[in-house]
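The complex appears here without one of its protein chains, the remainder shown in place.
And now, chain A:
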Amino acid sequence: MEKLRATSNLRRSLKSLLNRRLSSGSDFTHFNQKRSFQTSFNWIRDYKSVGEVNAVQYRYFSSVSTLVQRNPSFSTLNSDDISYFKGLLGEKNVIQDEDRLETVNTDWMHKYKGSSKLLLQPRSTEEVSQILRYCNSRCLAVVPQAGNTGLVGGSVPVFDEVIVNVGSMNNIISFDKVSGILVCEAGCILENLISFLDNQGFVMPLDLGAKGSCQIGGNVSTNAGGLRLVRYGSLHGNVLGLEAVLANGDVLDMLGTLRKDNTGYDLKHLFIGSEGSLGIVTKVSILTPPKLSSVNLAFLACKDYSSCQKLLVEAKRKLGEILSAIEFLDDQAMVLVLHHLDGVRNPLPTSMHNFYVLIETIGSDDSFDREKLEAFLLSSMEGGLISDGVLAQDINQLSSFWRIREGVPEALMKAGAVYKYDLSLPVEKMYNLVDDMRVRLGNLAKVVGYGHLGDGNLHLNISAPQYDDAILEQIEPYVYEWTSKHRGSISAEHGLGLMKANKIYYSKTPETVQIMASIKTLLDPNGILNPYKVLPHSINP
């Protein structure tokens, strides 16, 4: 079992949870009150100083916890299983080759590594159904995997779970040119869908930096947000239907293509964002907006965060219906991108600014949009909100400006170790957290802030030459508590995965989480789908 820094995180959270349960006998209803935060914080501190007692305490509770332990109720693979899968899928789609397993066992950030011995590549829903039926009967744990671009360790095994990768299921089933409704299999790569739709005169309602590798099944399962959420809304609104396979192999056909269908409880919403823990999404039906011809992008510089905020308000008001994306990055992010990525050019080379904002408009009339945008930019400049800026004059310039914002995660990876946090916060408070973290960390690490200004979503990243527990201590649980205090979300769009499996209480009440656990038990009684993730280990079956 190799689980790098995730282990220490989990141990810490386990300690705090179990301590509270044992000592006060209270339930978690008190958790959200400020006082409780302080007390649990103290417990963590106490335990840290006790050292040896830690280990003893931890081992004492090991029967209660299933945290960092492999769930003993899961079976181990044997040769009969392999033969069965080979018979079902064919030799080529049952992979036990070390090198290939190495890649699928490791997440994109190289932070989480499982030790799965088997990768399965089904080509149809029927094959997925057979796989799950078999695994359920044998009690073999399964990790559904698509593009493996997730950032919270949700797409790779923790121990030796069987990896079911939907990448071979990449057909586009149908596309209605009038309504713009696209039906496709879960393994379609987002960028391929975007190109396909481009030829038809439509666009995907979501766009993210990982588009070259991420697959739509994964996007739907994590309720991916992306760059255009401010214009097209979330996947909950755009996904009209989906087909999912449950843990016992049952195929749930909810693949509607209707814009409106109020017949009963809308179950597809459970699967959107469930991160593969309730079922494997095999087909998706999604509403795609028409492709509009006029796209404009402005790359602007602001001197402080409050200007960025005011700019956001002005943009929503003055640009109105043509606003399609509004993103920000701070000077630290810019420096990293210019330093680590090839072929990236600073659009505003004359001086380094504190904040950079990208504003994109999409509309149907180029001259009208340009006029509107230029008027807005002029008034913002005169109002002192923008200190400088450039406007893309052709598609190449447009892509190079986007490359800067989309390239920040890649640049962070190249810079060394990165602690990544994805938080939803009230827009006015968003950057205060970055400033606070800078004070807390001092010279230990570089704090970088960027994100979806329009959605109130901050991507807080702490970059250090190496992973170091001393740094982690300063970050967690401070970041989560800070977010919780402002009633924010500790995971705006990345999901909980393995990284935040025990952190859900910072943003959801215990009653809510209890219902989630019941639903999980209902749909996956043996808990074989993506175990150890999403829900806290204390209530995960």
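Criterion: contacts are C-beta pairs under 8 Å (C-beta built on N, C-alpha and C of every residue); 3 or more make two chains touch, one makes a residue touch a chain; residues count from 1.
The working rule: contacts and distances are computed from a predicted model.
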- Looking only at the UniProt record of the hidden chain, which name from "NADH-ubiquinone oxidoreductase chain 6", "Scarecrow-like protein 32", "Electron transfer flavoprotein subunit beta" or "Ciliary neurotrophic factor receptor subunit alpha" is the right one? "Electron transfer flavoprotein subunit beta"
- In the full complex, which of A:Gly363, A:Gly389 or A:Gly449 touches the chain missing from this view? A:Gly389
- Task: Write down which of A:Met169, A:Cys188 or A:Leu377 is the residue touching the left-out chain.
- Result: A:Leu377
- What residues on chain A make contact with the chain left out of this view? 92, 198-199, 293-295, 298, 300, 345, 347-348, 367, 374, 377-378, 381, 386, 388-397, 399
